[in-house]
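Dropping the structure in here first, questions after.
Only a single protein chain was left out; the remaining protein chains are all shown in position.
Chain IDs A, B and C follow the sequence of writing; residue 1 opens each chain.
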Amino acid sequence: MAKKAEAAAPAPALIGTSGDSLREAFGKALAACANDFPKLVVLDADIAGGTGAHHFRKAFPGSFLQFGIAEQNMMAAAGGLSAVGYLPVVTTFAVFCLRAIEQARLSIAYAGRNVKIVASHPGIDVGPDGGSAQALEDLAAFRAIPGMTVISPADPAEMALATRAMLEFEGPVYMRTGRSPAKRIFGKDHTFEIGKGRIIRDGKDVTLIACGVEVGRALEAAAILADEDISARVVNMATIKPIDEALIATCARETGAIVTAEDHNIYGGLGGAVAEALARAWPCPVEFVGLKDTFGASGEPEELAEHFAISAPFIAEAAKRAISRKAHA
Amino acid sequence: MAKKAEAAAPAPALIGTSGDSLREAFGKALAACANDFPKLVVLDADIAGGTGAHHFRKAFPGSFLQFGIAEQNMMAAAGGLSAVGYLPVVTTFAVFCLRAIEQARLSIAYAGRNVKIVASHPGIDVGPDGGSAQALEDLAAFRAIPGMTVISPADPAEMALATRAMLEFEGPVYMRTGRSPAKRIFGKDHTFEIGKGRIIRDGKDVTLIACGVEVGRALEAAAILADEDISARVVNMATIKPIDEALIATCARETGAIVTAEDHNIYGGLGGAVAEALARAWPCPVEFVGLKDTFGASGEPEELAEHFAISAPFIAEAAKRAISRKAHA
Amino acid sequence: MNMKPAKAEIQTEGAQRVQPLNISSPSLIEDIAAAARFVRRHVIASIYHAGSGHPGGALSCADILACLYGAELNLWPDSIHDPHRDRFVLSKGHAAPALYAVAAHYGFCDAKDALNLRKLNSPYQGHPHVKDLPWAETSTGSLGQGFSVALGMAMGLKLQHSTARVYALLGDGEMQEGEVWEAAMCAAHHKLDNLCVLVDYNKMQSDDRNENIMGLEPLAAKLRAFNWAVAEIDGHDIKAILSGLHRAAATFEKPAALICHTVKGKGVPYMENLPQWHGSVKLTRQQAEDALAALDATLWEIKELLDGQKS
Partner (left out) sequence: MNMKPAKAEIQTEGAQRVQPLNISSPSLIEDIAAAARFVRRHVIASIYHAGSGHPGGALSCADILACLYGAELNLWPDSIHDPHRDRFVLSKGHAAPALYAVAAHYGFCDAKDALNLRKLNSPYQGHPHVKDLPWAETSTGSLGQGFSVALGMAMGLKLQHSTARVYALLGDGEMQEGEVWEAAMCAAHHKLDNLCVLVDYNKMQSDDRNENIMGLEPLAAKLRAFNWAVAEIDGHDIKAILSGLHRAAATFEKPAALICHTVKGKGVPYMENLPQWHGSVKLTRQQAEDALAALDATLWEIKELLDGQKS
């Protein structure tokens, strides 16, 4: 092969490093708090530039473990690293976590290992990579694994807190980050606790329960509804499992109607967890905002949210439907 | 190595072929109706003796495809076989279907392939093999895949009907069979339709919605409740997705309390699907019978059902709790 | 739209293979070289328009794709539903822009349309999707799976006694996926001599060189130990690729692997052999123009590719 002469290489603009996405926030937080967790090791499957783990690699190359494009081996090996005393954080895209879910089940959850699985690129928030890469099943699938905690923080500030909380927590955790530039929602005073939902805007006619990127959209929806004199409460349900049943029941009692919003299939994820909690604690009409059992597609995250009906106006519409159902309940 | 002299080999009693388990019923039905589906091929990962597929192999060795112990390749290859005109039926244990779920997602569901995935050994019904082999996550995980139909027939007669219905159905299907000797529930007049639940015992105080091996136990529970003058309706919800929302709403309206019963984690499976349907259509108290977010263990299926609280008496207890909640709803 | 010189009817039962082309014909080689040039330019333009995409691995496989579509595959735009057509699966699905470009060049889709890469409501997703584009044969994007799907196709075609062949293009990084070795073992066991795998051995993957991430050598020995017929060729030498494909089609009871040594980013000097151009990158106007110029595009062609969309 004729090798072309070396040309001056203009630096490429990596999509992965621009903006303040949840994955970048995760990667920075991981690097920032690593000194407090000397047993921490971060596992990568040749995708650190995409997951945010590159920040950690740069800061702590000795604790960064490369597994190549082989997610099953990486996931089960995390169980082995945990067995010899490490605190492993497995990083890859959400859809490739799914590829290794049986390893997460057996060699991590069943074996009782304290391993953290951090999944970037969940939902249609993935954007232009398209439907094949947009995981819409991970919350449902990982939630079904006995003993697995599932979290999905909403903004960069919360992601930083959640990263530390996850490392301090004892037991297997599955955490979603996100690819697109994230909205800033929380200030410096924000706190985070695994297992707790939070009312981040009060209201009395309906409660919008959201996680991940949908929290920002739920807040926008509440503003749209306010313009129509509908008072919507917004709950940031950053922990999908264990779900904050007490808070859900309180919201159902106080507002009488619920909307769930998630960047995930409407089946089995946050919506499923909320529906189950209500059925146990306080039956109440729910409208589900999410992908309606269809795969995603290429496009920009915001246009996809519009296209697949998970943007703020659709949450607001769902809220009105939920409210209108109160009478019949 | 010294090879020992040939000794008369007493025939081993294969656990897999004794009794009238759902997997055996599946295997026999598959062989019996194969002539009506000339494009049928059955894929195996060295476990045909355990899945029931050995009946098909014996009858149609030319259409039986061996993939060895390599479930990911088998699952995706099924997509390729479908692409060139075959009607592939993928067979393995439920927990190994989970191992290949990302292949089922991309190369089957996303690619729009008409492939059937038949999973034996679901839940604690697996028995002595123990917790590692007892899939408690499969209904939730496969239900979350867009476009995936999920069914779990209740007895050998229904399994035979479901096997044919699944082959006639256009689109990807995930079907659970079962390992233990199954109760006979239905007679010769039984019919089966994908997407339809069936009231198999009427009642007015509460509805017990079950699938798979739990249908028999729900019927027993109804008998226990009848002795206490509680009238329980029993629904055989053989299709978990798409769930029969109309029937669920009717039952909620008519009986005012629901119990779900499944050999699966209480999160995300049948219970989740029913809770979601109720939240959409007719909010109502639900009690969930299933594994309470714990893994299984070795033991005989019936003693495990007792131990993990999914046997008939526990369904009956759940029914009473559900009924007692009606007033507060 | 460009046509292969030797289009022949595909017979549906007991089909005979189309007679092999004269693969040393200078005009054939020039046609394929032109196709590869078209592919590279189209890749740059579509990734520029998309604002994201993986140029490195799309450029490295342009010559391979051009050879397949230009001379090897018994596949034409009017035969994409013929059951006895040859199948091509882009297992390294992130090289989708190259697949769309070669398909456009050979008339399976419209070239201008195919610039709508990664856009909402366009069928040209970031990774090939068969429901959007039937000639993509399957949906890929998760590495390893395309190989298994191709294996399933090859198995099925053999069961049907079809003479159709199946080709899959894999990345070298992709060879780290266990599923690839499951498929490799299975294809050899079933003696799928109608299956040919091409490895785009550009020595690089997402973050770095293979040898720094997870070494693959000795790759040919691995595939041979898995009972494949293996040849190593220069993946930018059209004659070598054509004759490699020719020999691969002649293996008996063995699947064939062509390890194609390539250069990641091939044809765009500032990208060549630099892992940071794996993707997903955004190309500036200047970068796109520089790349097209390096690919011998005229000023008019550059304008047409980068602004033609808007008209």
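Here, a residue touches a chain if its C-beta (ideal position, glycine included) is under 8 Å from a C-beta of that chain, and two chains touch if they have at least 3 such contacts.
The structure displayed is predicted, hence computed values, not measured ones.
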### Query
Taking the entire complex into account, which one of C:Lys112, C:Lys131, C:His189 or C:His246 touches the absent chain?
C:His189
### Message
Of the residues A:Thr51, A:Gln72, A:Thr92 or A:Thr207, I need the one that contacts the missing chain.
### Response
A:Gln72
### Task
May I ask which residue of B:Asp129, B:Glu254, B:Asp293 or B:Glu317 touches the chain that does not appear here?
B:Asp129
### Summary
Residues of subunit A touching the missing chain are 41, 65, 67-68, 70, 72-73, 75-86, 88, 102-103, 106-107, 110-112
### Query
Of the residues in subunit C, which ones touch the absent chain?
144, 176-182, 185-186, 188-189, 214-216, 218, 221-222, 224-227
### Summary
Note that subunit B touches the absent chain at residues 1, 3-16, 44, 46-50, 66-70, 72-73, 95-96, 99, 127-133, 297-300, 303-304, 307
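What we mean here is this: only the chains that are shown with their structure count from here on.
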### Query
Centre to centre, by mean C-alpha position, how many angstrom separate subunit B and subunit C?
41
### Query
Cα centroid separation between subunit A and subunit C, in whole Å?
34
### Query
How many Å are there between the centre of subunit A and the centre of subunit B, using C-alpha atoms for each centre?
30
### Task
Spell out, as numbers or ranges, the residues of subunit C touching 2 or more other chains.
129, 139-142, 178
### Query
subunit A: which residues touch two or more other chains?
95-96, 99, 131-132
